[in-house]
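If you scroll down you'll find the structure; I have some questions about it.
One chain of protein is taken out of this complex; the other chains stay put.
Order as written gives the chain letters A and B; numbering starts at 1 within each chain.
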Amino acid sequence: MKYIDEFRNRALAENLAASIKAEARRGGGREYRFMEFCGGHTHAIFRFGVPDLLPTNVHMIHGPGCPVCVLPMSRLDMAIQLAQSPEVTLCSYGDMLRVPGSRRLSLMKAKAAGADVRMVTSPHEAVVFARDNPHRQTVFFAIGFETTAPPTAAAIKQAQEWRLNNFSVFCNHVLTPPALVWLLESGDGKGNGTPPLDGFVGPAHVSAIIGTGPYAVAAEKYRKPVVIAGFEPLDVMQAVLMLLRQVNCGRAEVENEYTRAVTPVGNVKAQRLMREVFEPREIFEWRGLGLIAESALRLRAAFAAFDAEKRFSLSPIKAVENPACQCPAILRGAKRPSDCKLFGKACTPESPIGSCMVSSEGACAAWYIYGRRRKSA
Amino acid sequence: MVHLWQTEKKRMKLRGDLPLDLKTGRIDMTHGSGGRAMAQLIERIFARAFDNPALAENNDQARLDFPVGKLAFSTDSFVVSPLFFPGGDIGSLAVHGTVNDVAMSGAKPLWLSAGFIIEEGFPLSDLARITDSMAAAAVKCGVAIVTGDTKVVERGKADGLYINTAGIGAVPDGVDLSAGNVKPGDAILLSGPIGEHGMAVMSRRENLSFDSEILSDSAPLHGLVETMLAAGAGIHALRDPTRGGLAAALNEIAQAANVGMRIDEREVPVSPAVQSACEILGLDPLYVANEGRLIAFCKADDSGKLCDAMRRHEQGRKAAVIGRVVEDRHNFVEMHTILGGRRIVDWPAGEPLPRIC
Partner (left out) sequence: MCLAIPARITKLLENGRALADVGGVRREISLALIDGAAEGDYVIVHVGYALSRLDPQEAEKTLRMFSEMNEAGARETGGRK
């Protein structure tokens, strides 16, 4: 596969590993802690075994950039409730189907009990389904960061163009910069349990949309370097090298490793479309991080007809979480999966309790599926 | 065997039975009720396609002359959707699947049973097409479908059609293939590229809309097994990785034999199309179903000889040594990635679902 295979080359990886080792030695024996914000990077790191190529004094801390993991259980409960309405077909990405809501009910289990839940791989499929099934209320369960929000916006515009009156979106899109600022605010011993971080590996495709500008606050106000990296393992390793160099030189800048897809201004057309269809919610609850202002999106009044929360008069549900589940602390990077009492025992990929175990990029799932041997070795 | 069917046809004409409308006819509840409609269905579709002396005796059971020695016996049910996919259909799959399960013991597959659970409203033309496909597969495998059963269930059940096949084979003297024989130091061999069946089926699923040349690898493996046994290599066990992919099969054997495994990602054959389709949908080929591949565990010294023998056979052209068995009280299957790092290949947790994150 072009532009993929070349970025997984072993010889180049060994090269980079050597450079990283050398650079990490120049810190006089110190430890380095970098957070990869994005769940896709967590997945790549574990899938390719990148930790084996990093020196022992360089630690990757897994960030909360996993939209499945940070979705509050109450929002999932609302989606399940929608799916259980007889006239509704709920269209959802595969990622959400097995996440347990309250009382361990999931969309998959609701489907088994008779709810009309359809898996889609694009919001376009949901709009087409609505067009082809005028007698069903089609609701699209929208999740994701700024990468996934523009496609949802485009789908809503398409539904508008086709004059559909049976299509709506249950919008749970969240924003990256506010979460990043939250992490920066709560780190360095400010009491929220986030360990001090030396820098960030910035998300690849969120940045393709929003550009590099929004990360400047991390560098300028909080003096933390940010390197935006592509999703392939060589991209991640190169970003780690660039972060090490910045730290060792006392620099704190935003650098872009993923120049083949990310430009400084980002995708202006997509940004415009997002602004046209969405507006920020005053406040939104993130699982593990709590309430963050202006950190999520909802549909503007002009598109109220496509807003599932308005169409179905949805009211928030009080979720029933398992008190022993450590997903919140793990999402903040304050605890490791192995610190959770439920990890590997009551909570496994087959019978997950928290979202970190279900999502393929959740820290717990990644640790359990790929990395268990490190603990037991 | 055609003469048996022609005799039957004459008998039916004398009784005044009407021919089945195979073009536009559909299964209804009377076809399952044990009466004349069911008898007609069995005669016109199943008996005609599977035509053999044991079946033609028309009893509730097949009476068979059995060779002396150990017999291998296996059963499997087939619920694949869609029923027709690139490279096969539920019928040929049902034959190959059970033939292969029997063949993994080293046995020569001899006879199959076939049980059908059919949904009310199922088109007879599809049923005929599927049974013809089963018959053709059985002939190619050298097995006879000697007994069977038919049930009809109400509309909304059975997803169209479910098939169960059970198979019997004769294990040659001196052949002892079993997971329990696998030992640390054994080489692990794989007969060909993984993930073809699962991705072929997925490419036909309504919502996934991708276009590719991926064909299911559904095929009988007993010929390959025979070739392998003749190679004079110390083979300890065979397994055909189906649902859950290579990952499931390796973990099953690791647990059964109480060993660990170390495999090299660079040695595991995956076709470019399967690789691409998996990348697009966010799937891992190690967890995608196969229907025409086997893994073999043999004495380390014999791995080269065995691999060469496999490559000389049609079903083993891309055979490769993918790793080795080790001592490991955790029974981990660990993989050296293409990058040079290591990761665990864990048990699958449910059906692989396409993801966007």
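Note that in this section a contact is a pair of C-beta atoms (placed from the backbone, for glycine too) under 8 Å apart; a residue touches a chain by one contact, two chains touch by 3 or more.
Quantities reported herein were computed from a predicted structural model and do not represent experimental measurements.
K.L.:
Among B:E57, B:D149, B:D176 or B:E279, single out the residue that touches the unshown chain.
P.N.:
From the options B:E57, B:D149, B:D176 or B:E279, the contact with the absent chain belongs to B:E279.
K.L.:
Which residue, A:Y32, A:F46 or A:F145, contacts the hidden chain when the whole complex is considered?
P.N.:
Reading the full complex, the residue touching the unseen chain is A:F145.
K.L.:
With the missing chain put back, one of A:M1, A:I283, A:A304 or A:V320 would touch it. Which one?
P.N.:
Once the missing chain is taken into account, the touching residue is A:M1.
K.L.:
Out of A:V206, A:V227 or A:L297, which is the one that touches the chain we can't see?
P.N.:
Among A:V206, A:V227 or A:L297, only A:V206 touches the chain that is not shown.
K.L.:
List every residue of chain A that touches the chain not included in the displayed model.
P.N.:
1-4, 6-7, 9, 12, 14-16, 18-19, 21-23, 25-26, 38-40, 65-67, 93, 121-125, 144-145, 147-148, 150-151, 154, 157-158, 203-206, 208-209, 230-231, 234-235, 238, 257-263, 267, 269-270, 273, 361
K.L.:
Using the document's contact rule, name the residues of chain B that touch the chain not shown here.
P.N.:
209-214, 272-273, 275-277, 279-280, 282, 355-357
The rule we apply is simple: only the chains that are shown with their structure count from here on.
K.L.:
With chain centres defined as C-alpha means, what is the inter-centre distance between chain A and chain B in Å?
P.N.:
That pair's centroid distance is 39 Å.
K.L.:
Residue numbers of chain A touching chain B in their complex, please.
P.N.:
1, 4, 8, 10, 13-14, 17, 39-40, 46-53, 66-68, 93-95, 97-98, 118-121, 125, 144, 148, 233, 348-350, 359-361, 368-373, 376
K.L.:
Given the complex with chain A, which residues does chain B contribute to the contact?
P.N.:
Going by the criterion above, the answer is residues 207-209, 272, 275-276, 279, 281-282, 284, 330, 332, 334, 336-344, 346-347, 349-350, 353-357.
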